[in-house]
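Right, chain A next:
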Amino acid sequence: MTQCAIAAAGLGAVAFGLAMLWSRSLYVGAVCLLAVLLQTALIYMLLGAPLLGLLQVMIYAGAVMVLAVVTIMASGGGPSGERFADFSLPRPLAALGVLAVAVELALTLASTRASAPTPAAAGLSAAFGANLFHAYALATEAVTLLMFLASLAILPDREPS
Partner candidate 1 sequence: MSGAVWATSGALFAVGLATVVLRRQMLAMLLGVELMVAAADLALVRGACRFMDPEALAAVAVVLAVAAAEAVVGLSLILRVLRSGRGLDAGELSELRG
Partner candidate 2 sequence: MSLLTSLWAVPALGAAACALSGRAARWTALVFSLAALGLSMAALRPILVSHGAGLLVEGGASGLFGISYSLSADGLSLALVALTAFLNLICAFASWELEVPAGYWAAFQALAAAVNGVFLARDLFLFYVFWEASLIPMFFIIGLWGSDNRRKAALKFFLFTFTGSIFMLLALLAVVIAHQRATGVWTWSLPELTGTDLGAGAPWILLALMAGFGVKVPMVPLHTWLPDAHTEAPAAGSVMLAGVMLKMGVYGIIRVALPLVPGAAAAWMPILALLAGVNAVYGALCAMAQTDLKRLIAYSSIAHLGFCLIGVFSGTAQGLAGAALLMINHGVTTGALFLLVGFLYERAHRRGLSDFGALATRAPRMAFFFGFSILASIGLPGLNGFVGEFMCLSGAAQSPILFGGLPFYALIGAIGVTLAAAYALPAFQSVFWAAEGPNSVSPKVFDLGGRESAILWTLCALMLWIGLAPQPWLATLAPSLQGLVR
């Protein structure tokens, strides 16, 4: 049962992704991305990592997407002109290049044995929480400092002395 739920969520995510790619206006793109993120959070929960799903929703869907929407509003991102960038080589060829990457990925993924899904262990998310602050303590601290540094980006430039 969870399997078809996962599949459905997956399909939904891909659909919204494609919508984001094709959407002319940035608003629609942002909303589609939000939907994709929610779908993946759902998949996390289905796979047995509810805490992570919650984290995803909180950090990603919440903070990041809000920032994105605000920026789009600031830039007046209504339906603007040309959707795709122009390339020195003709555009379909450019698309073909990207397609090649996708095909390669699909091939490598297809070659993996589809192993049977094991039901998520009960205590996984608990262990995950503890692990975050013991084994990966260094990483978490480093990341928090990184976020703090990233916030410096907002400070305006020094007026040229």
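Everything below uses one rule, namely that a residue touches a chain if its C-beta (ideal position, glycine included) is under 8 Å from a C-beta of that chain, and two chains touch if they have at least 3 such contacts; residues count from 1.
On the choice of candidates, all candidates are chains of the complex that A comes from, given by their letters.
Being a predicted model, the structure only gives us computed values, none of them experimental.
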Query = Any idea which of 1 or 2 touches chain A in this complex?
reply = 1
Remark   = Contacts from chain A onto candidate 1 in the complex sit at residues 3-4, 6-7, 9-11, 13-14, 17-18, 20-21, 26, 29-30, 33, 36-37, 40, 43-44, 47-49, 51-52, 55-56, 59-60, 63-64, 67-68, 71-72, 74-75, 77, 80, 82-86, 94-95, 97-98, 101-102, 105-106, 109, 112, 114-118, 120-121, 124-125, 127-128, 130-132, 135-136, 139-140, 143-144, 146-147, 149-151, 153-154, 157
